[in-house]
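Only one protein chain is missing; all other protein chains are in place.
Order as written gives the chain letters A and B; numbering starts at 1 within each chain.
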Amino acid sequence: MTTRTRETTRLKPHWSSIFENGTGARLYPYLMVMPAILIAIGVVVYPVVSGITSAFYDVTLRTLNSGDMPFVGMRNFERVFADPNFMRASLNTVIWVVLNVVAQLGLGLALALLLHRIVPGIGFFRSGILVPWVVPSVVAVLTWRWMYDPSVGIVNEMLVRLGVINDYHPWLGDTATALYAVTVESIWKGTPFVMLLLLAALQLVPKSILEAASMDGASGWRMLWHVILPQIRVSFAIAAVLTFILTVNNFNAIWLMTEGGPLNSSEILFTLAYKYGFQRFDLGRASAVATMLFVGLVIATTIYLKLIQAKEAD
Amino acid sequence: MRNLLKSGAMAAAIMAGMGTAPGWADNLVLWVNAPLASGPDAPLYAELKKFETETGNKVEVQAVPHMEMERNLFVAMSGGAGPDVMALDIAWVAGLADAGLLMDITEQSAPLAAQYQPGPLAGGRYQGKQYALPLYTNNAALIVNDKMLAQAGIDKAPATWEELRAATVAMTNAEKGTYGISFGSNRMGAFQLYPFIWQAGGEIIDDAGKSHVADPEAIAAVDFLAKLYTQDKAMPESVLTAGNWDEVHAPFIQERAGMVISGDWAISAIKKNAPNLAFSIHPLPQGKKAATVIGGYNLAVRQGTASPKAAFQLVEWLTGERSIELMGKYQRLSATVAATTPEAIAKLPKEMQPFMAQAGAGHPRPVVASWSEMHGVFGNMWDAVIRGKPAAEALAEANAEVENLLAR
Partner (left out) sequence: MSTSSSTRETARDRSTASLRRRRTPKWVRMALLYAGLWAAFIWCVFPFYWMIATSLRAKDEIFARPPSIVPHAITLQNYVDLLIGAQFWRFALNSLFLTLSVTVISVLLSVTAGYAMARHRFKGSVMLPLFMLYGQMFPPVLLLIPFYIQLKFLGWLDSLYGLIPVYLSYMLPLCVWLMRGFFAQVPHSLEDAARLDGCTRWQAFWRVILPMARPGIVAVATWVMIHTWNEFLYASTFILSERNRTLPLGLSGLIGQYTTDWGMLMAGGVVTAAPILLIFFFLQKHLVAGVGGGAVKG
């Protein structure tokens, strides 16, 4: 394959030679980036800017309909801060994000290490472990809801049979367990994607290193830490950022299982924004929450990436 | 940047303007809740065919699941678009009317008003103006497992609060794992408890717009129900989680709960999932008086539709006496007066008859702009009470929130 390429290029000039020098060379990267950027400007920038702008206007069903939305400055934010649920939701968001990100990255890495080797039946296992991600989210969440059900839930039945609990427990109805029960579903659903990313990255690691690492049972942990992780750190960082974003914006899991309840015990900022926006039709306040969430995400991600870059520069 | 949203809204307004320009034909877009148009053979289509041939208008049906209806209406109507005629849960009318999104049909509907049952009709009225007419109605009744009741040594279905409590306790058996009555959590539970407030002689919001949420009657009702769980342990644990009707029905279907408060939709669910369960349907037990809660769907016309006349024609067509037959095909109840005559009731399937028979005791939920939100307040109140908060305290807090919403 490589040899053939070499032949053709030597025989006749390729159309792509115009990118080799001069203006072509300077334009080359821009041309490659351009289509993606254009689409991003069209379909990402406008909606996001408009979403942020709404946070400073009084946008309700009524004002939207009349087309006259008064500018209210920071009032939407003040109203959000005055809501006692906001603090609760912020705290829950932190718990939700930390648990999800740590568990998904940890499990995802473990699964990727398990699955990267070619052993008989690996295709079967790889496909099987991808299942949670492939199941349509709405159906997956409703299935989990049934599995947790205090009357017919299989989770309860199995835990009772295993002797872990004595009686069926309303996992989603107990203020102490609701958030964690949803978290388990979310981890189940999110891990395969992390696994896939890390699995793809592991393939780029020189085989000899992995072989050595997998063989040396005693110092396996050290090999993992000193050899494998540094090799896939870029993908790991990407997986961390993406899991972070996707978790904060994961809506279906909490909404369809608990709607943030009982008694707001599983309310996160996203569900709060949804309630403001689409149950109370107060888009201004919803956008205020969304904007804070957005700013928080931007800051956290930027700091994280800067830290990584700084580390790499060392 | 400041003007971004404005320009968006302007674009929307222009679009809406284009919508109002006289079109070339009366093409109506009708949004209905998904079950009414569940397939190409749904009875609705045949009925619309008749409407089309008779009036010359065309109707395009777009089925929207209940879960997404409110959000989709909101998004579409904020974007200056939306259907010409829409089916609305009766609890949504006030909010949309308040925002000016529904066409005032007071005048057109005045001559027709007498043909509808007063309760459902009132559900389409907001601040003295009619915005919607009832498509079908339903209400909550007491569904009883006959065998469990007999085994508990009780020979007739409870008709008063005392009898309800006695039966509930009698059917509860910790050893066998049976309970008296299955109840929902949050909004489901709130829907089930409203009738008890009215039965106690209380009110939620009076006609003058004053909140009575913390009145002694309401406290008595909530306290009565909550104690069935907190004190008597006579409700299954699903009262903590059940967020849809299937989960409310589940203990009843499993014969772990002897009674459930539900509507006509429970009939097919029980028959399908437990074909051998013998059950009977009774009016809700009386407190100081008989009362039940009205649910169902209305039809409304969007403010700014291009064909207001044809749109109202369609509303009239579907909600009128034709609805007796049409809704019958869906096992639902027409909201016309003609459907409540003894002859009409006799024609209904046997299990449906108790619902129609008690329609007269039906109360609509308060028609106020922020009802959806208040319903959520009640849901949270119920969640708190069954977790041990005293009813008086929980209702006082709920009352403060409701008053806040009313003041807005």
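Just so we're on the same page, a residue touches a chain if its C-beta (ideal position, glycine included) is under 8 Å from a C-beta of that chain, and two chains touch if they have at least 3 such contacts.
Owing to the predicted nature of the structure, the values given are computational and were not obtained by experimental measurement.
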item: Contact set of the excluded chain (shown chains only); value: A, B
item: Sole residue of B:75, B:150 or B:278 that reaches the chain not shown, by the stated touch rule; value: B:75
item: Contact partner of the left-out chain, one of A:33, A:74, A:98 or A:164; value: A:33
item: Touching residues (missing chain, whole complex) on chain A; value: 1-2, 5-6, 9-10, 14, 16-17, 19-20, 25, 28-30, 32-33, 35-37, 39-40, 42-48, 50-52, 54, 111, 114-120, 123-140, 142-144, 146-147, 151-154, 157, 188, 191-193, 196-197, 199-201, 203-204, 206-208, 211-212, 215-219, 232, 234-235, 237-238, 241-242, 245, 248-249, 251-252, 270, 273-274, 277-278, 283, 286-287, 290, 293-294, 297-298, 301-302, 305
item: Chain B residues touching the omitted chain (full complex); value: 8-9, 11-12, 15, 33-35, 37-40, 60-68, 71-72, 75-76, 78-81, 89, 244-246, 249-250, 253-254, 256, 263, 265-266, 268-269, 272-275
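Methods note: only the chains that are shown with their structure count from here on.
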item: Residue numbers on chain B that touch chain A, as the complex places them; value: 1-2, 4-6, 8-10, 12-13, 70-71, 74, 77-78, 95-96, 98-101, 185-186, 236-238, 240-241, 243, 247, 250-251, 254, 256, 303, 370, 372-373, 376, 379-380, 383-384, 387
item: Touch list for chain A against partner chain B, complex; value: 46, 49-50, 53-54, 57, 59-62, 64-67, 69, 71, 148-152, 168, 170, 172-175, 258-259, 261-264, 275, 278-281, 283
